[in-house]
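One structure is given here, and the rest of the page talks about it.
For this view, one protein chain was removed and the others were kept in their places.
Let's look at chain A:
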Amino acid sequence: MDQVMTFKYIFPSKRVINKILFQLDTPLTSKYLLPLYEDVFLGRRPSRKVSGDVYYMMSEVLRKVKDRNRYEPMELAKLRKDLLFLSSLNGCNDGIAKLCYDIIKEDNESTDNKTKSKDLLLQLVKHGHLLSFKLVGDIYFYKTQEFDEAKRWYSKFVENYKDRIFDNEVLGNAAENLGIISFHDGDFELAERIFLKVIKMVPKAQCVRSIFYLSQIYIKYDPLKSKILLESCCSEGFKESFKEIGYLEMRYFENFERAMDWFKIGMESFDIECFFGYFDCSYRLQKFEQASHCYKSMLKLSNASTNYKNLFDLFVNNRRSEIKQLMTM
């Protein structure tokens, strides 16, 4: 009884599920799925036979809920994992591929499990299963960081994409990673084209990295455009964008007040470069008290890691006179 209450408490409303099902363009209805979710959550055997594809779709719905809320309770995470497992047991290739990917990605998994997953993924790839191409690319991109291999697999996925109607998000993610690889290879022209395509294709929340990289491409030649893109990133809470936009406002647009506001938000995530920017801005605006407080916070923060320590030393070396003046006040 307790578990039934927990399920009712944590599970998203029917309205949200209906919205997501509409987004996923599936013929399944919430009326059909909600009892199934409850059955799986409570560990009961479903009253009717359910195919692997349905289980996979159910897990996808939960993933979308996670993306929407940017938070997932432990119980729902377990439910999502169970659904993925059930889908792979019932012969859904997408489910098998995702489960294998999850196992390979995890560091805590045993090597035996990992080799089995690799074999399975290899078989799927040989069979021409499209999502597996993307997942193999993901392994090379995130796990082993072999970008040439990742590029090869992502390209295969994007080229063959037309054969199957995928969720745009999956394609967008693969294309985004492809763009990032091109960006790091120095092929900015191609990267720009890819990022622009991704931004058109995927909702803003899912393509923040594309927007950020695009802003980095434009920052040299079209700072105004870059600023607009960075503001868009900031509205999505992308951590790296706060210091970038802060420095852009401070050094290029000479708007110290606004730069200070951006740095202040960045400081909440303990980014030491935001502290440097905040110090410079407050010193320039002759807000010495704030500059002094900022310096003290930096001193504390610099002990957190060697990287921060090195950056802080460099900063202190370049601002000797300012710090000296603050100390004497």
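Just so it is clear, a residue touches a chain if its C-beta (ideal position, glycine included) is under 8 Å from a C-beta of that chain, and two chains touch if they have at least 3 such contacts; residues count from 1.
In this section, contacts and distances are computed from a predicted model.
Note on the omitted subunit: UniProt lists it as "Letm1 RBD domain-containing protein", one of the names in "NADH-ubiquinone oxidoreductase chain 2", "Ribophorin II", "Letm1 RBD domain-containing protein" or "Ubiquitin-like protein ATG12". Contact with the omitted chain, checked across A:Y101, A:Y154, A:Y213 or A:Y247, is made by A:Y247. Considering A:K31, A:K220 or A:K300, the position touching the chain not shown turns out to be A:K220 (whole complex).
Panel shows chain A; residues 186, 188-189, 217-224, 244, 247-248, 251-255 of it touch the chain omitted from the view.
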